[in-house]
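All protein chains of the complex are present and in place, except for one that has been dropped.
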Amino acid sequence: MLDADIQLRLSRLNLDIAFTVEAGEVVALLGPNGSGKSTTLRALVGLLPLAGGRIVLDGTVLDDPAQHVKIPPEKRPIGLMFQDYLLFPHLSTLENVAFGLRAKGTDKKAARDKASQTLARLGLEGLAEAKPGSMSGGQQQRVAMARALVTDPRLLLLDEPLAALDVSTKTDVRRLLREVLRQSNAANVLVTHDLLDAVALGDRMIVIQDGEVVQTGTPAEVTARPRSSYVADLVGVNLLRGTAHGTILDIDGGGKLTCAEPATGPVLAVIAPAAVSVSRQRPEGSGENTWPGQISAVDLMGDRVRVRTEGTPAITAEVPPAAVDQLKLDDGGELWACVSPAAITVYPP
Amino acid sequence: MDQQKQPFNPLLAVLAALAALFFVFPLIGLITGAPWGHVTDIITSKSALDALKLSIIASLSSTVIALLFGFPLAWLLARGNFRGKGLLRGLTTLPMVLPPVVGGIALLLAYGRRGIIGEPLDKATGISLPFTLAGVIVAESFVAMPFFVLTVESGLRSMNRRLEDAARSLGAGRLMVFRRVTLPLIWPSLAAGTVLTWARALGEFGATITFAGNLPGKTQTMPLAVYISQSSGKMEEAIALSLVLVVVSLVVMIFRRRIAGSD
Partner (left out) sequence: MDAGSEADVPRLSARAGARSWRGPRRRHPALFTVVCAAIAALVLAACSSSTSTPSASSSGSGKVSGSVVVFAATSLTDAFNKIGAQFEKAHPGVTVKFNYNGSSSLATSITQGAPADVFASAAPANMKTVTDAGDAAGTPQVFTRNTGEIMVEKGNPKKIMSVKDLANPAIKVAVCAPEVPCGAVATAIFKNAGVTVKPVSEETNVGGVVTKVTLGEVDAGIVYVTDVKESEGKAIGVPIPASQNDITEYPIAQVKGAPNATGAKAFISYVLGPDGQKVLASFGFLPPG
């Protein structure tokens, strides 16, 4: 089990993050570039000095600046998968995978045997003698995986493991990675900026922005109730901040909406774009939750179209492609949005 | 990744051919000017064999010295971060731009019998470098080591240091990282630097004759022997000795590709 409390000061970033990871659990660290996710990994590896906090793995203190305890990187039972794999170009696949074992003192034959087994487990049997340069991206990624796993690490760190792959390879490798992580009884920390990776591979998600934790929870919780515009954008939903007075929601920055469920105090509200209907004329019927806005963007996304209007509040609606012609959306201008109260999910920030 | 074949460019070919001929003609001149009748007598004479032996011992020793002292220096220049690094690099490459005789005089003023270092050394231990084989080695090391330092520094800079991080993260201690990651990755530039250094040391003349003097059997290396022959009109002898140097050098240059791996 990993118990990490990391405080770091870098030129571009102040990192302050604390979390735990159980053995066998996969925690996905999600955040935009520069948020501190890679920095967190480097701190766990031991490549950066902590300004404060403590890192404890399976009861052993790896890093405690206050007590002047720091175990050097090579003595930590950690497996690391780099974004750019960093396979040793001059060594064969087998030698690459056996490297960690040899470093820990295993004799050559035993190391090569275990490495062979790990390669086979990941479907790379025939490539033992090949050099990394001659293999495809997906194969290299699996070799990197094997190299990290072969030493039975207590903490497995994966830095954007699928980032360098193209879409079709990604799906296959993601499946393989999920299998491998399922069988692992190490604490696993996965760093990614891809929501799909986090959702598919993580048991829990930690969203980090500007060096701070913004939200934690299971992937389902986080995506259903995002607490940052970053996640909301990733998930693709509208996120509004405001104050609730019963069923009336006062939105920060202007606008009022009526909700189905009452609440009090500062809240977040999520509205799926598909739940927003649009029209050129003010809709008849109840005047609730309708407001105009200037069209600011029309995005064609395959078989769906998203329209953004800058009213109070600004909102993104999803419409069928036919609507583009019907409503002449490309001409811009004023568009009315309408949301039913039941479609607004309100929750505390 | 397969390279696209270059389309044939005659202008390039002509210029390259001229360059190649520029180097080939002097060699042809040496071969045709050699006294093939009695070349064996000349190159097996005592003075020739002495000169060859001295040249080989001195050049190899200088290369070893360059390796021992030049490698840490190259490491420092490539990885170190300290004020005056640029100045240090400039100083180590100074022998490359100095005329060798100037280098020899500077060596005398530093390590000669009345030199800044040489004088106390002589007084304390009786050791004096000029006129000895050690003096020849010092002179050759002085002019040749910069080549080693520059080549190896360049190799160190251009390797991906993150591979060393990866090795450390896999549990390798510093020695293992160096032995199994750094060294193999810089091997080509290490080999190239060594060969370059050795070649420069082998051909050194000005600094050697100025600092170590010229004494057959003791300090007269091949280049000095060639010069003495040439300046006393014994052209055939000079050519024969020159050919020996050329053959030795060619052999090493050809083996260089095998040592360094194809590049």
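Structure notes:
Letters are used for the chains, namely A and B, taken in the order the chains are written, and counting of residues starts over at 1 for each.
The rule is simple: a residue touches a chain if its C-beta (ideal position, glycine included) is under 8 Å from a C-beta of that chain, and two chains touch if they have at least 3 such contacts.
Everything quoted here is computed from the prediction, not taken from an experiment.
The residue from A:51, A:71 or A:164 that touches the chain not shown here is A:164. The chain omitted from view is touched by exactly one of A:93, A:140 or A:238, namely A:140. Contact with the chain not shown here comes from a single listed residue; of B:95, B:112 or B:223, that residue is B:112. Across the interface with the omitted chain, chain B contributes residues 1, 4, 7-11, 108, 112-114, 130-131, 209, 213-216, 219, 227-228, 230-233, 235.
FYI, only the chains that are shown with their structure count from here on.
Work out the mean CA point of chain A and of chain B, and you get 56 Å between them. For chain A in complex with chain B, the residues that touch the partner chain are 45, 47, 73-75, 78, 80, 82, 84, 86, 88-91, 99-100, 102-104, 147, 151.
Of all residues in chain B, only 160, 162-163, 165-173, 176, 180-181, 184-185 touch chain A in the complex they form.
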